[in-house]
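One protein chain is absent from this view; the other protein chains keep their places.
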Amino acid sequence: MPDIPSSIDALVERLARNMAQRVSRRSFIGGVGALLFGTAGMPLLPVARGESTTPAGPNTATNPGDPQTCEYWRHCAIDGFLCGCCGGSGHSCPPGTEHSAVTWVGTCHNPGDGRDYIVSYNDCCGKSGCGRCLCSRHEDDKPLYVPFRSNDYNWCPGSKVGIAYHCTVARIVGVAK
Amino acid sequence: MNRTQRAWRRAALALLACICGERGWAQLPAEPPAVEQLPSRPTPHWVWVNDTSFFAYPDGRAFLVDGDSGKMLGMLSTGFSFNGVLVPKAGGVIYSPEIYFSRGTRGTRTDVVTIYDATRLEPVGGIEIPPKRASILPMAAAQVLTDDERFLLIYNFTPAQSVTVVDTRSRKFVGEIETAGCALVYPTGPRSFFSICGDGALLVTTLTDAGTLASHVRTAAFIDVLKDPVTEKGVRWRDTWLFASFEGVLHPLRATGASVKAEPTWPLFTSQELAQHWRTGGLNHLAMHGGSGRLFAIVHQGGPETREELGEEVWVYDVASRKRAQTIAMRNKVGSIQVSQDSHPLLFACAMENNRLDIYDATSGKYLRTVEPLGQTPALLVTP
Partner (left out) sequence: MRGAVYAAVFAAACSALAMQPVAQPVVLTPLVQANYMLNCMGCHLADGSGAAGKVPSVRDSLVILSRSSAGRRYLVQVPGASQSPLSDLELAQVLTWMVRNLSAQSVPPDFTDFTAAEVAGYRGSPLVDVRDTRARLLQAAADRVAR
């Protein structure tokens, strides 16, 4: 490689010889492969917010906390069973339930990135209550007479399957601030 | 044995036979199958503990408890997403708006007002209504009787908002009155009620004598919905509805028939108490004792986001003088209260989070007894 300074070339030559003595070829390639493909437990790259359609993984710097806990930042105004404990996730319904489209939409502050996210609290419907991870929080929600801000409604009535309430998700739909 | 001894022996044997024959070693009599019936009139210390069965939504229940003895007297099985029963003062029957699915949690939905005989606790009738009854955390304003108890009014949410009217005399569904943008039902007379609208105004509905819509009038806003809304759990004293705001401001609404007027507000908490973050909390957090004019409120200390959390104290206010009169310590944290309306009232307290009913003397505040286990998620207490 004629355009690389000879000092670097010499350094690399020394490194190569050292490694050839200490590291088997197979394990070396395996290690490099892990670095290249990020499978060696590296933190995920920051997701382009508002653009990506891949849900952000939990317990990361930008999405801190456990979605199976009431304290998770996205649950700031959730009221019901957390679908993450019921076979669903923070944004998806458990198998065999209907993700009820009609619901109320609020905002929660994400301490991981300092943003206020718009969160849609959809109910999963069609089965009796999941019965696990009951969480009732009321950040900036309103009474029943302001329905689009109220979490004291069972929001399954807007579903096709009926009012059987199973659990609630907290789905990001936008970024307010 | 001489004659005296024989006489004594005969007497002793006779006595023994008498005792053994009736109570001694004779068997217990057989019992025919029997079903209890309640007395024809409730005592004022009875309470209906309405259990919405949040963990088993299809299986709502209403438990009847005698507050004096602490005994469960019976119960009703009341279907899906159950709110509460209505007990007309006239007695004889109990009304229960109920929801059923043909396959338990799915299938065809049927909404029905079941009529139960008040002494036998058996269904004696049912009035089918539009399958639209609001499915919500239980509260009194979701189902009410007009002041003359002729019409039963039920709040619907699909999410379109309306009120179902049922004629209890003919036992027929009368109609559905649209109340777009406004929620719940607060009676103001024999043919009138108001609902609270999303902008803080009131919608006053008057009915014809037959229970159909006569008029709709919107008032001006009586609250700032964004800054400090009132909870839906208003209570009534004579012709005034009392609503507590999130920050503890008491909003009286004087209402007779179609006329509803906001009266001057007053604070439930002093500025020092507010600085200590006292606020009302729980679910059905207010109760009113009509005879003495005392307002009972569950309170706790916490930030605004704790407004539905349970409290360990009930503060009692004299409404006429707008002053706090008493503090009642709760043995357990509670979220719903109710008081009986007699002159020696009981204070009933429960929480959806626990399956028990606590009973206190409402005048002295003395703890009396607990009924437990009782239900699964008891939410709304109704006294006759």
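Note that the chains are named A and B in the order they appear, and that numbering of residues resets to 1 at the start of each chain.
Keep this in mind: a contact is a pair of C-beta atoms (placed from the backbone, for glycine too) under 8 Å apart; a residue touches a chain by one contact, two chains touch by 3 or more.
Small disclaimer: the values here were computed from a predicted structure and weren't measured.
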Point to revise | Residue touching the undisplayed chain, where the options are A:63, A:103, A:154 or A:168 | key: A:103
Check your understanding: Per the definition of touch given earlier, which of A:67, A:94, A:143 or A:158 contacts the omitted chain?
Key -> A:158
Review point. Of B:85, B:197 or B:244, which one is in contact with the hidden chain?
Key: B:197
Check your understanding: For chain A, which residues reach the chain that was dropped from this view?
Key -> 12-13, 15-16, 19-20, 28-29, 31-32, 35-36, 38, 42-43, 45-51, 101-107, 115, 118, 120, 147-148, 157-158, 173-177
Study note, to complete from the structure: Had the left-out chain been drawn, it would touch chain B at residues 158-160, 178-182, 197-199, 201, 203, 216, 218, 225-226
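By definition in this document, only the chains that are shown with their structure count from here on.
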Review point. Whole-Å distance, chain A centre to chain B centre, using C-alpha means?
Key: 42
Check your understanding: chain A touches which residues of chain B in the complex?
Key -> 54-58, 80-81, 99, 101, 104-107, 109, 132, 134-137, 157-159, 161, 182-184, 195-198, 225, 229-232, 305-308
Point to revise | List of chain A residues in touch with chain B within their complex | key: 76, 102, 126-129, 131, 136-140, 142-147, 152-154, 156-158, 161-165
